[in-house]
Structure formats: structure tokens, C-alpha cells
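Just one protein chain is left out here, and the rest sit where they should.
Chains here go by letter, A and B, matching the order in which they are written, and residues are numbered from 1 within each.
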Amino acid sequence: MALLDLLLVVGIIAGVYSLLAIGMNIHWGDTGLLNFAHAAFFAVGAYTSAILTTPVLETGLLAERVVGFDLPVVAGIAAGTVLAAGLGFVIATTSVRLEGDYLAMVTLSSAELVRLVIHNEAWLTTGAQTLKNIPRPLESTVTTLPVSYDLFYFLLVWGLVAVTYLLFERMSSGPFGRVLHAIRENDDVALALGKDVSRFKLKSFAIGAGVAGLAGSLWAHYVYAISPVMFLPSLTFLIWTAVILGGAGSYAGAILGAVVIVVLRQVTRFIPGSVPFADQLPYIRLMFVGVVLVVVLYYRPEGLLGNAQRLQAGTSEGE
Amino acid sequence: MVLDPQFVWNGIVVGSIISVSALGLTLIFGILNFINIAYGDYMATGAYIAFAVNAQMGLPLVVAIAAGVGGMAAGAVLVDKVVFEHFRTSSPVTLLIVSIGVAFFIRNLIRAVWGPSGNFYDVPIEANPSLFGVRYSVEQVSIIIASLLLLAAVYVLLRRTRIGIAMRAASDDRTLTRIRGVDTERLVLYVWIAGGAIAGLGGIMLGLDAQIRPNMGFTTLIPIFAATILGGIGDPKGAVAGGFAIGILQEVSVVVIPSEYKFAVALAALIIGLLLRPDGLFGEATR
Partner (left out) sequence: MVDGRFSRRQVVKTVGVGGIVGLAGCAGSGGSGGGSGDGPIPVGTLAPFSQGLGWVGPNAARGRDVALQSINEETIMGREVEINEQDTETNPQAAVSGFTTLNEAEVVAMLGPSSSVIPNLFQPIRDAQLPTLSVSAGTIQMDDVGGPEEYLWRTVPSDAIAGRAQGQYALSQDFTSMAVTYKNDKGSQSFSASVADYFTGQGGDQAADVPLENNADSYRSEVQEIIDSGADVISMTAGTEVSALFMQNYIQAGTDIPLFLGNDVLTPDFIERVGADVLAESPVFGQAPAPGPAFDQFEQRHRDLHDEAPGTFGAAGYDAMNLIALAAVRGGAADRQTITQNINPVARPDGTEVSTFAEGKSELEAGNEINYQGASNPQNFDQNGDPVGPFSVLEVEDGSWVKLTTFSADELTT
């Protein structure tokens, strides 16, 4: 029974990470945009939804939040998705014209700026304190059913992953996706075909950010409480690793990459404390992530499920 | 509130450290043409090597500084041989992601070896002397002098020596330089040695003025990038000017904005700098 619980919780985390990876894949895999602000989109989704669905109830010295609504969870999730997409749009408006690695620096800085604001504007977000008592959707209904809440949420998250996957696969192989791919290969070609390159980049950025926002809302409504430490840049880097591992440009790859990362992290939890270097284990684990990233990029730059052809045009210096 | 000159002094010290660090980053960028995220962790490695020699082995600080600078120069070459060399033909974007992997590895290696918490060099902590109401420490004065000397040395290197002139040429146009018969692989080697040594020195300065932490370089990376970009990436004197500008702005900012937003100064400078003047202060960037 307990093992099933563990599998479900790991599955829920993997589902949330999969959504993040899907969002990243439309940016990098389809459009060739370097987005290093994913943690911020995740955070905006989580905080928007949490603020909209929790009344201001906290009392005491640390209760500085004065903004709060008691809206239904579904409204929170919708708003979280939309607002994250909006933030993606705003960041992209200022910077999509920049070259790839400059865009990376602007998005990384923007994400840190967002986190700084969340951390310090306690009237809105409770600041460094934990925003708690976030409701779980349909909790009272589910408890009357003969299924555990974790199972329900697992199905909900993976249902959304499936829907998102199908939508994005379709979009990627449709006319919109073809323009994105043309932009990825070469801006000028797309431009010559009479496409408004910036507008397509903006759309791609907003859509991917929206999915990350959805992931954030779903996560917030599962874990009861959120705080700024959940949204450090290391999360963005981890999702990058997932996308590259799975194969940039492939949505199935993005999901697989996310699942592999989450499962690997869980498996290392079973390593007994008596092995040599057990105290250094958390760090060795992260060193390993670094090695995986480099090794994959060297030996299998197309990733587990990626398309080698896409790669040739996208990442080698053949301009 | 009147501007306390202490803030300006603090800013000059921080600015010196950022300038030196930005100089190394921009040299590497000029030749290798990619943003090296692991640069901050090179700084930390230099600082920790010096820490091991100074505080753990008990040798004098001068020896420790030499070891940290030399060790990191060798370290940068080693990382190039093991990793970056295999990606020479990859795009700047791939290299940037590779450098993230390298950064993860180095930072956590430091944590595994020296533990996650902060350390100090074996330098006594005492009340600083003050001059015209401004407190300064011997370390701070040394940092400023060392950074000025280094900046002058790099200037001479780039302007007066064959290798320096070749570096500048290569940073303007690599293919052209190769056609003219310059061995670019040798240039790459020299630039890693110089860039690694400067990173190590920047890290040691930072550790002397502040604290030695595993993520000390990574968290300083954004101000350093802001300086590099403000100055026009790839342009050494721009990086120096950018470094002092960011350092002073950041420290003086606490007078007008809440101190928790001090970091936002560098973040905002980086964003605005990139959007308004992608060519940098002096407008002679490499791209």
C-alpha cells in the first residue's frame, strides 16, 4: 500500500516536470529559443493560483499578505496558466530579437528578478514565509470515493500531460509548427517567406510559458504550501537537462527525459547511509547531472528520442 | 538621506573585484565566442585552492594566492582538454549548455570536498582604520591596487605583445586570423591560461573581501555578466568600466531602494544594457 503511495507521489512529480519539459521543448526544440526563465513561469503559475484560491486567513506577526481570494481551484489554475503566458509574452517582447546566448542571459536575469519580487513583496505573496493552506481540488468529493487522493491527482496530472502532449504534437507538425521550425533553422529563411518572425517567436514563448504556469498551479494545489525556495534557477537547469536528455524537438522525448530525471533522483534515495561517501551523496548526485548533460551532448546530441536531422540544422555552426 | 561616502568606497572595492572577473570572462568570450556559465565556478575553485593552502595547510597568504591563480590556470586548461575541446565546432548555444554541465560538476565537487558552508582565509578580523570618515581595510586597498595592476598588465599584453595582438585579431575575426597564419589552437590555450588565472585571482579577491563559499562565483556571475555586457562583450576596457559602474551602483543603491533589492541593480543593468546597447559602452563589441 505504502509502496503504491510512493509510486503515485513520484509519478505526480514526474508529471509536473513533464509539463515543464513540454513547455521548454516548444521554446528550444521547436523554435530554437533559449529560455532560462522557466522557474519564473512555474512560480508565477503557482503563486497566481495560490493567491486566487486562498482567503487571507493567516494571523500573527508574519501575516503580511493582504491580497487573497477564495475562488474555485479551477479559476486559479486557469489564471495561473494565463498569467505565466503573459509574463512569457512580456519577457519575449523585450528580448526575442536578441541572439541566442544573449537571450539566455536576459531570461535568466528576468527569472531572478521575478523571484526577488516574490521573495520580498510579502503583502502579495507572503514573501519568504510559506504561503500555506492551498486547497486541493475536489478533495471532499474524492475522499468519498474508493480511490486515494494521490491516485486521483496522479490521473489528473497525467491526463493533462496527455492532452498537452497531443495538442503540442499536433501543433508542431501543423503549419504553425512548420514556421517555428523554419525560424529555428534560420531566421532569414522564415523572413524571406514573408513570416513575421518576431510574432511567431512571441507566440511560442507565451505558449511554452503558459504550460509551465499550468505545471506550477498543479504543483501548488498538490503540496498545500509554496515558498520562494522552490523556484531557484537550478530547477530551470534541471528541466534543460531533461529536454536535452530526451531529445530536443521531440515531445515524447521531453516527457521521457523528465521521467528519467525524477526517477533517478528517487532511486538514489534508496542508497543506504552506510556506503562510502554517503555524506557527500547529495553533491555527487548533482555532479552526476552535470556529467550526464555533457556526455549526452557529446555522444548523443539528439538525445534519447530526438531527431538527428533537426540537430544538424539547429546546433552546429553552419551559418 | 545624504550619501555616505562609505557606500562609494564599498562600491569601488566591489567594482574592482567585478572588473577583474569580468576581464577574464570577456577575454575567454573574445576568443572562444561562447558564454561560459562555469566561469563563476572557476573563481570559486581558485578561492578554495588558496583556502586549502592558506587556512588548511597554514602557508602564508602570498603563497596561497600564487597557488590559487596558478592552480586555476591549469584547471581551466584541464577542463578545456577534457570537455570544451571536443565541442570546438559546436554552436555558442551548445557550448553554453555544456558549460552549465561543467558548472554543476565543479560546484558540487567543491561542496563534496570542502563542505557546503562558508569559510574565511586566515586573516585577522579587526576594526578597520578610517580616513575622512571612510573605513578601509588592508585587504581592500590591496584588492584595488592588485586589480589596477592587473588591468594595466592586460592592457599592455593586448597592445604590445605579439600574442596579445593576435588575440585581439582573433577576437575580431577568427577565420581571418587563421588565414594569416596564426595558430588559433595555441591562442585558445593561452586564453584559457590567462582567463583561468584571472578567474582564480577574482575568486581569491572575493574570498578575501567576503567569504569563501561553494556558490560564491555562481551568485556573482550575474553582476559580472552585467559588467561584461554593459561594456560590450569581448571588449576588455568596456568590461572594466562596466565592472566599476555595477559595483558602485549596487552599493550606493541601498540609499534609495530597500537593501533586499540590491541584486536587482545588476539584473536590471544586464537586461537594460542588452536591450538598449548590445554593442556596449564603447560600441566595439565582437558581434
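Here, a residue touches a chain if its C-beta (ideal position, glycine included) is under 8 Å from a C-beta of that chain, and two chains touch if they have at least 3 such contacts.
Small disclaimer: the values here were computed from a predicted structure and weren't measured.
Trainee: Taking the full complex into account, find the residue in A:F41, A:Y165 or A:Y283 that is in contact with the omitted chain.
Mentor: Considering all chains, including the one not shown, the answer is A:Y283.
Trainee: Just checking the interface: what residues of chain B touch the absent partner chain?
Mentor: Residue positions of chain B that touch the missing chain: 1, 4, 6-7, 10, 14, 17, 111, 115-120, 124-128, 130, 135, 137, 206, 209-211, 213, 215-216, 219-220, 251, 254, 258-260, 262-263.
Trainee: Can you list, in ascending order, the chain A residues touching the missing chain?
Mentor: Counting only chain A, the missing chain is touched by 1-7, 9-10, 13, 60-62, 119-120, 127-130, 132, 143, 146-149, 151, 219, 223-227, 229-230, 265-266, 269-270, 272-274, 277-283.
Everything below uses one rule, namely that only the chains that are shown with their structure count from here on.
Trainee: Taking each chain's centre as the mean position of its Cα atoms, how many Å separate chain A from chain B?
Mentor: Result: the chain centres lie 31 Å from each other.
Trainee: Going by the contact rule set out above, which residues of chain B touch chain A in the complex?
Mentor: Residues 34-35, 83, 86-87, 89-94, 96-98, 100-109, 111-112, 116, 222, 225-226, 229, 258, 260-261, 263-264, 267-268, 270-271, 274-275, 278, 287.
Trainee: What does chain A use to touch chain B in their complex?
Mentor: Per the touch definition, chain A meets chain B at residues 34, 94-95, 98-102, 104-106, 108-110, 112-113, 116, 119-120, 237, 240-241, 244, 277, 280, 283-284, 286-287, 289-294, 297-298, 301, 315-317.
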